[in-house]
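All protein chains but one are shown in place.
And now, chain A:
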Amino acid sequence: MAGLFSLPTNENPNLETTPVGDADMTNQNTALLSLRNVVKHFDISGGLLDQLRFSGGRIVRKHTVVHAVNDVSFDILPGETLSVVGESGCGKSTLARTVIGLYRATGGEILYRGERIDNLNDNGMLPYRTRMQMVFQDPYASLNPRMKVREILEEPVRFHNPGISDADVRSRVADVMEQVGVNPLWGVRYPHEFSGGQRQRISIARALVVDPEFIVADEPISALDVSIQAQVLNLMMDMQEKRNLTYLFISHDLSVVEHISTRVAVMYLGSLCELASAADLFGTPRHPYTQALLSAIPRIGGKAAGHIKLSGDVPTPINLPPGCVFHGRCPHANARCMQEVPKARQLEGGALVACHGVEEGRI
């Protein structure tokens, strides 16, 4: 099944006009969501006066750009949990928000079941909003404190199903509340009357109430305590089984990711380093950054020393280093790594790795 992991090409991905192999064809048909060279930059230069700089005796206008996501391509298959991991600032949340359309991509394409969605206007996006939903990190901030839980959950149903009867709305909401383990009688309460775990259940219910097939979960459990994390993770897994959901799961907690993911993508400084099945990635990490990241997981009963030490800090995404973004901290970097940006390449077994060292067989 090489097609499952095959790399989108740099050329025009339009199937009709581009000659493509069989592998790409299956890929196009099976992927629920495809990212093709997605780029997201943020202009943080501010107003005109903030942009003016004095240099070489002249006033010049200068833009400051954060390169949050750079040329990321992968497919999300129906029914799987694809996790994106990385340290803070690596662009994983930006990627999630770009996928669901909260940010407009600066470049590249996003395809949902083969249809481009990144260039749609609000009206064109509307039908996709019921298919794709999002669960946010902080259940304290993502629920409107002035609305009762029932109102929070009924609003999306009414909005997406104009003309639906009150009784239908109510029964649909009660149904979902029961499924996520929140008593429907509590619908008359306000969000502040619930604990963090219950609030996250309500957030999940809000996503499920329009019956989506794809859910983007941005750090859904990192604001919760350990014993509550387990409850919410179990709920997410149950819902996936019952409703055949596909998840894009963003997290920095590697042991959680290892547990719930089908496949895992590792990001560093806006670039994709490695993408492989969970067992493969955690069993035999290939990219030097993945190796360092995994060795830093505090294992219970493990010894503290024994992880790979990285020198230096993560560079800023405003001035990206030339070549491989990781070369400044990589113990295996050589001259080529400093000049040439590594392309993600598929290895035997399906893993996707963007590293010159792996490609040359040095690592």
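Here, contacts are C-beta pairs under 8 Å (C-beta built on N, C-alpha and C of every residue); 3 or more make two chains touch, one makes a residue touch a chain; residues count from 1.
In this section, contacts and distances are computed from a predicted model.
Undergrad: Out of "Hydrogenase-4 component F", "Phosphate transport system permease protein PstA", "ABC transporter ATP-binding protein" or "Malonate decarboxylase subunit alpha", what name does the UniProt record list for the absent chain?
TA: "ABC transporter ATP-binding protein"
Undergrad: I'm checking contacts with the chain that's been left out. Which of A:L293, A:C324 or A:A351 qualifies?
TA: A:L293
Undergrad: Taking the entire complex into account, which one of A:E87, A:E213 or A:E359 touches the absent chain?
TA: Of the candidates A:E87, A:E213 or A:E359, A:E87 is in touch with the missing chain.
Undergrad: Given the contact definition stated above, which residue among A:N119, A:N234 or A:Q339 touches the chain not shown here?
TA: A:N234
Undergrad: Tell me which of A:E154, A:E219 or A:E258 is the one touching the absent chain.
TA: Of the candidates A:E154, A:E219 or A:E258, A:E258 is in touch with the missing chain.
Undergrad: Quickly run down the residues of chain A that touch the omitted chain.
TA: With respect to the unshown chain, the touching residues of chain A are 81, 87-88, 195-198, 225-231, 233-234, 237-238, 240-241, 252, 254-256, 258-262, 277-279, 292-293, 295-305, 307, 309-310, 313-314.
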